[in-house]
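To keep things clear, I will list the structure first and then write my remarks on it.
Every protein chain of the complex appears in place save one, which is left out.
Naming follows writing order (A and B), and every chain is counted from residue 1.
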Amino acid sequence: MKKHLIGRPVPRKEGRAKVTGQARYVDDLVFPGMLYGATVRSRVPRGRIKGISFGEGIPWHEFTIVTAKDIPGENYVALIAHDQPYLADGAVNHSEEPVVLLAHPEKYLLEEARRAVQLEIEALRPTFTIEDSLNKKEIIWGEDNLFKSYSVEKGNVDEVWARADFIVEGEYRTGAQEQLYIETNGMIAVAIPEKGVTVWGSMQCPYYVHKALMALFGLPADKVRVIQSETGGGFGGKEEYPSMIAGHAALLAWKSGKPVKIIYDRAEDMAATTKRHPSRTRHRTAVSKDGKLLGMEIDFVIDGGAYTTLSPVVLSRGTIHAPGPYFCPNVRIRSRAVATNAPPHGAFRGFGAPQSIFALERHLNRVARAIGLTPEEFRRRNFIQPGQTTATGQVIRENVNMNHLLERALVLSDYHAKTARFARENSGQRRKKGMGFASFMHGAGFTGSGEQYLASVVELEATPQGRVRVLAASTEIGQGTNTIFSQIAADALGLDYDSIEILKPDTASVPNSGPTVASRTCMVVGKLVEAAALGLQQTLVGSGYLPEGYTPAGFERACKRYIESHGPLKSSSQYQPPPGIHWDDATYYGDAYGTYAWAVYVAEVTVDTVTFEIEVNDFVAVQEVGKVIHPVLAAGQIEGGVAQAIGYALYENVVWNEGRMFNSQMTNYIMPTAVDVPPIRVFFEELPYSYGPAGAKGLGELPMDGAAPAIVNAIENATGVSIHHIPVMPESLMEALAVTEKAVERA
Amino acid sequence: MPDRVNKAEITCTVNGETLSLKAYPMARLLDVLRQELRLTGTKEGCGEGECGACSVWIDGEIANSCLVPVLQVAGSEIKTIEGIATGEQLHAVQEAFISCGGAQCGICTPGMVMAAVNLLERTPHPSETEIRMGLAGNLCRCTGYMKIFEAVVRACQATGVKA
Partner (left out) sequence: MRSYVPAYELRAPQSLEAALELLEREPDVWRPLAGGTDLMVLFEAGKLTHRKFLSIWKLSELKGVEVTPEHVTLGALTTYTQVQAHAVLQREFPLLCQAARETGGIATQNRGTLAGNIVNGSPAADSPPALLVYDAQIELVSARGSRWVPYQGFHTGYKTMVLRPEEIIRRIRLPRTKQGWRQYYRKVGTRKAQAISKVCFAGSAQMQHNTIRDIRMALGSVAPIVLRCARTEAALRSQKVSAGAFAAAKEVLAQEITPIDDMRSTAAYRLRVAQNLLEEFLLQLQNNGGDESHRGLAAAES
């Protein structure tokens, strides 16, 4: 039996289909008699619907028109809370709120019709900022505008201030960010009242959509079927919103009796679907003379937009990551997710952690400066060590060595020589160069007891030809699910890569392996694939058909004989938490994650003081992620995440106008092109994790966390200007530089 | 409902095959390829000329098919991603995209391949700057571009590329 695939760059499973244009995405599918659907939105950030009228010149009788009163089941998108309606009924709470749905066979006419629907809405006073929401200027959600709050307590923070040698405070902000997957959201639905509802579309989480459609139509599980089509990127942006579009397409299909396709154009996708939560973080930190953290008080607030959606869980991850990979005996974190009249913010790679880590890694540079240590020395003195506890009381059991990662990253980036050289050469130069880094970690899998609640299941099935199918709801969205599952299954069974097939996620035929989020697919679901594969093997061995040291041909014979005499050959595996994991939701105490990935990222930047443009010239990403299953895919995840984080740091500025995204075009919302990214140099350290497949951990979200603070730290190194928000647009850098220049003049 | 104009009759060559079709003259080439000809390898990412997912060649030059009214390709030769491989034999650029990890979610890939093959036809041994500039009109949100650059370099090293 050979094991040879894990750790090797086998070709991507669906690579050929993708490079030839044969892969079928939702907009590539056509059904006979299909209608196109469109959404009429509120356009008012907060108000009450008084009337809906249909303008002249449109053959309305040819249209299928759906409003809230046509909903057969519950009018909410079932997720965490039940507050977000599928179609506004009375109240509207953000300006992209769906109110009316239209369908027609001719796509072109649909647009004319959408424009001809007039909504009469009585406007109410909206809330747009975190501050206004916290101050309860208006109560726009629940009793206090708070979707969720957490508090984490470790030691006794109140005590430390008196004995601290230094107390350093700071406030940091991050902006909204659009996922900007290149395939916009889209769904096709077939819905027949007697038979049920089936949808095909672009999504990360088929069972989320499944649950939402059951509630919307009041149907049992077996009457709702959700099928993933090839998905052109997600990054979190296709975690929750697909439930909305699927419901809309299905409502139109239900009423019209015809298949209905809804594909958002770029402007609608950008403006109406979820974005990364904007945030505000306040730090107050107590430090001793010898540079040890004594106490940290952190106030973390995220703007959730108009409805709960995933804000509680985003907040949770952001909260737990807020103190970073450091040991501090006394920590208090208070965190809140607040309501505003913006379209709901949602999942986006990193899920709250990029926000709180940005704040921390900027703040620690400030702390280091205050006590007269270099940023690296200050961190060295405070990195968490095996045996120490995190803010939630989790004991670090793995052999983490952040110091080693830091040293390696600094050497690989030539950090010391370069900082010295830039310090010498910058003065008098119009183009100033700087180096910066960030140290951080990212918890893999769902937070706290999340994985236990999910209780994910994976099935494997063997065919008489000796081929093995993996049945899971985990979606391939570009990150490589199909490929790594094949590697894991093939190695566990000693088979060839090509003898593994991955079934398309379809809720009618695959079990619920949980959502494709939270860097959990490889580590958690991959482990289930491995376990189910071993189960399959045991069944065959136990039946006596499979000898020790079998060949693929032997495996095929065994499958054939087994199936002939016993029927289908299947094996399934369900999630079991690793031993010794404890988490208490009530006190927010315990093992927040089974394990973490650890990293240090270094950025080299140039700031042009003529134009205030900032460019990243070199980027080094060093991380420990357990066993790397596929070196090319893994590096690709890191590179893509870093590029996205460069956008987060420097380019991607959502311009808001009365709660609407004003720059909802690719021309005006700027993501990095091939010319804007530096060489991204990726290095892995591999400390196998006992509870991941072949020792793997999660890594998909990790790269999103550290790049932005590394870059902004480098800007500070280049210019001496301390910036506390992202994105750092040239306009804001100009202002910050002017403030500093004035301060220098006054001194 | 506004009045409709007459559809135009347009003859052009697509992937080597000459065809005639009827379409509204301002219909986007992108829509005609995808809907009338069912060549769905060409993708729409933005409709505003920014992302390059809809890249095709018109008379040998790379163009964004979302910005081309179909009447303008009357008499032209069009090549789409479906015309890049020779039968089962992938183009060296396609092979390199697979082996280097240049395609993740794959939605930018057809356009990226069209741009990369076009670049290599114009510049058989491009410098890094030329590769970056040559692909600047094709946005990829997944890869961070590194693996795409590698794929282009590997494709020019591979034998079989016209040099």
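FYI, contacts are C-beta pairs under 8 Å (C-beta built on N, C-alpha and C of every residue); 3 or more make two chains touch, one makes a residue touch a chain.
Because the structure is a prediction, the values reported are computed rather than measured.
Here the chain not displayed is in touch, across the complete complex, with A, B.
Screening B:Leu21, B:Leu37, B:Met133 or B:Ala158 for touch with the missing chain picks out B:Met133. Touching the missing chain, out of A:Ile371, A:Ile670 or A:Leu687, is residue A:Ile670. Per the touch definition above, the residue from A:Lys107, A:Arg467 or A:Lys570 contacting the chain not shown is A:Lys107. Interface residues of chain B with the unshown chain, by the touch rule above, are 2-5, 8, 24-28, 31, 47-50, 52, 55, 61-64, 66-69, 71-72, 74-75, 115, 118-119, 132-134, 136-138.
Residues of chain A that touch the chain left out of view are 107-109, 111-112, 115, 265, 267, 430, 610-613, 615, 651, 655, 662-663, 665, 667-668, 670, 672-676, 730-731, 734-735.
By definition in this document, only the chains that are shown with their structure count from here on.
Only residues 9, 11-12, 14-25, 27-28, 30, 57-59, 109, 112, 179-184, 230-235, 265-266, 477-480, 632-633, 635-636, 639-644, 665-667, 671, 673-675, 677, 679-680 of chain A touch chain B when the two sit together in their complex.
By the touch rule above, chain B contacts chain A in their complex via residues 1-2, 34, 38-48, 50-51, 53, 80-82, 84-85, 90, 94, 97-101, 103-110, 113, 131-133, 135-149.
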